[in-house]
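Sharing a structure with you now.
Shown here: the complex without one of its protein chains, the others still in place.
Here is chain A:
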């Protein structure tokens, strides 16, 4: 009897974890292999735009000429900004041509990093942090609120093409958890921005979405009016005096 109950409990616990195990697999926005579609196939011509040609040159100039392949990540990033937030396979081929490596070496990089999208995303790609500190502070609710408000599934684009929601690992903002990042592809690589909205609540993210929809730029950073940047709520409580220099650094005084 006891054993059965224990087994049941174990199965329940496993059930609870199973969801997250699958979720962690779907971090990247696409499969690990390419399937030809009308808007994404190797025969589609793809070039960096006039303005971006200059940026390509500048990026390449930052690396020794015999290590051109080092530029692959910045170039893919530029290609993604130019192409509305995702990289078609012909853009990867173009990057491979520029850095003079075999295309497969670029595919490897593009599939490795989950910030490179290989299927369409919305003009505003909302990335919810899903790592432990944010999760404990309620990132699941944040994501649910977003998905419910927009009426989409994860990595799906809204009908108007404006929004998509993805998940990201820790973005280094845990002190202001939970947080979302908003990648703005609405104006190509010129108007591109990648902003953090911290200390969000399910209500606040919906507001942010609505402001973005209207074309406004909500203030980024912490959304808690009682905090300044990463400072404690309601102002500092310790270390209030003037900072003292370390005592033995003043050689004369020693």
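In this section, a residue touches a chain if its C-beta (ideal position, glycine included) is under 8 Å from a C-beta of that chain, and two chains touch if they have at least 3 such contacts; residues count from 1.
The working rule: contacts and distances are computed from a predicted model.
Comparing "Exosome complex component RRP41", "NADH:ubiquinone reductase (H(+)-translocating)", "18S rRNA (guanine-N(7))-methyltransferase" or "pyridoxal kinase" against the UniProt entry of the hidden chain yields the protein name "NADH:ubiquinone reductase (H(+)-translocating)". Across the entire complex, the residue among A:105, A:137 or A:220 in touch with the chain not shown is A:105.
Residues 11, 14-15, 17-18, 21-22, 24-25, 27-28, 32-34, 36, 42, 89, 101-105, 107-108, 111-114 of chain A touch the missing chain (whole complex, contact as defined above).
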